[in-house]
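One protein chain is absent from this view; the other protein chains keep their places.
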Amino acid sequence: MNKKGYEFSFAWIFAVLIGAFVIFLAIYAVFRIIDLERTKIDTTRGKQIGVLLTPVETNLEDSKLVSILVPRAQKTRLFNDCVLPTGSGGENPFGTQKISTRVKSGIGEEWQTFSGAESSFHNKYLFARGDIEAEEEFFVLSKPFMYPFKVADIVIMWPDGKGYCFVEMGADVSELKAELKDRLRITEKNIAIVDGIENCNQDSLKVCFGTQHSDCDILVQATQEKVTYLDSNIEVFTPDSSDVNNKYPMLLAAIFSEPDKYNCQSARIGARAASLAKVYVSKSNYLTATSDCNSAPLLPSSLNNYLDSAEAIGNSYDLAQLKDEAEDLKAKNAPLNCKLF
Amino acid sequence: MIEKKGQEEMVGFVVIMLLVAVVFVIFLGFYLRKENVDQNTESGEISQFLDAMMEYTTECSLNGGYTYENVANLARECDEGSQCSNGKNACDTLKETSKEIIDSTWNFGDQSPTKGYNFAIDFNTTSASDIRLIENCDLSGAYRGGSKIYQRFKFELKVCI
Partner (left out) sequence: MKMQQMAFMLIGLVLFFSMVGIVYFTIMIGGLRKEATKLQEEEAREISKKMSSSPEFAFTSKSDCSNCIDLEKALMIADLLKTSQDYEKFWNLDYLMIERVYPEGENVECTRFNFPDCNKITIIASERVVSESPAFVALARWDPESENYKYELGKVHTSARKVE
């Protein structure tokens, strides 16, 4: 008999099964390693962006506008979270700024399900939407917030993908308009400044100054120092900075942020203001005791009033209520020979 | 005939392992050879030093001790040919103060990473002659430097390493 078949022996079956198992294991290991590498890249990118926010801080400047470039073909999503402060003596007296990122990949899923590990900062105040995505760059605007002394640098961030349209910036914000348009040239950074809402791009976020239109997303009332998010009908307060030449850091922060994050950052700023007030109380007492630098007998009590109010700040409304004490301190400090701040 | 299939298989396996090992070592070599580019903060350090030095309050007063000039303002006074209230020439005070500050701040020496320095203040005018301080530094070897402009004056420091 002429058998023209091939005997598929057990050894062959065994070899095929084992081979298939080994190949499956190898492919699984490769995908796991890719995920690990992507998480590493996401974490590193988040930390790098956080570190890059340090040189953006102002010294004597009114503002600083920079771009953080994203590597080509690596679209990046930035997640921004804020943790409320627990108060002096607590576990987290200044609150926390958390930043994490996801980088788009051509292998596997476009975006990872989870971001890279979060980077935490206690001394940064980032005002941005919770999730922003940039193709090529993130724009960062930094402005000092004085209340009445410098409390913090307000860092505002928006991506190249998201357009904004500032509508009808009137006489009450003429200095701001001039600064944004002429000095900072913000119209080159995805922000249009127009006289009528019909001139805005359909996809852009419409920010109306003073007058509400049906298409507005955000309403800004600069003289009342408040901003209303019209989709959720939530109002936040935007106290003017004590520097008369640079009044609107909080107003701009509110425009580019979200209500809950804005209120959280306001509480963090309040906690920082309270700590700084303690430092100034100590400095005032020290200088009065050791030199002729008499920072006025009234100054320590005004500072203590300020300190008590600042410690109770839980949101933007509370921050706005501190304005009278801030102005009082500013007025008392100005005529001193050796100023406290 | 003696069956040597097992040996053949082992040889084959060893060849594959060797190939994989060679590829791995090449990959490792490329990975480890990634240059650690040190951030060039050195000239930044000297610029920072000059920035801070220019704020230093000198011993020179122009109004009988009511206020004292800092290094930057003293350069301007030197350019104008001013005299300090203590009788000393502004340029002499500027030169002496600059030398003291640089000598105190940087540990120069043969055994030290910084061997010497070359400091200059260029006034860019005919009224004051430029100030030059050179200690053990002829710039023919390696050095790092930084500069700062104040009004029309240029402060420059080069540290020989």
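Order as written gives the chain letters A and B; numbering starts at 1 within each chain.
Keep in mind that, in the parts below, a residue touches a chain if its C-beta (ideal position, glycine included) is under 8 Å from a C-beta of that chain, and two chains touch if they have at least 3 such contacts.
Here the structure is a predicted model, which is why all the values come from computation and not from measurement.
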| item | value |
| --- | --- |
| Absent-chain contact - pick from A:K98, A:K177 or A:K278 | A:K278 |
| Those residues of chain A which, in the complete complex, touch the missing chain | 11, 14-15, 18, 22, 29, 36, 40, 44, 47-48, 50-51, 54-55, 57-60, 88-89, 93-94, 121-123, 149-153, 272, 275-276, 278-280, 282-283, 286-287, 290-293, 337-341 |
| Missing-chain contacts mapped onto chain B | 6, 9-10, 13, 17, 20, 24, 28, 31, 39, 41, 44-45, 48-49, 51-53, 55-57, 65, 67-68, 70, 100-101, 104-105 |
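In this text, only the chains that are shown with their structure count from here on.
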| item | value |
| --- | --- |
| Cα-centroid distance, chain A relative to chain B, in whole angstrom | 35 |
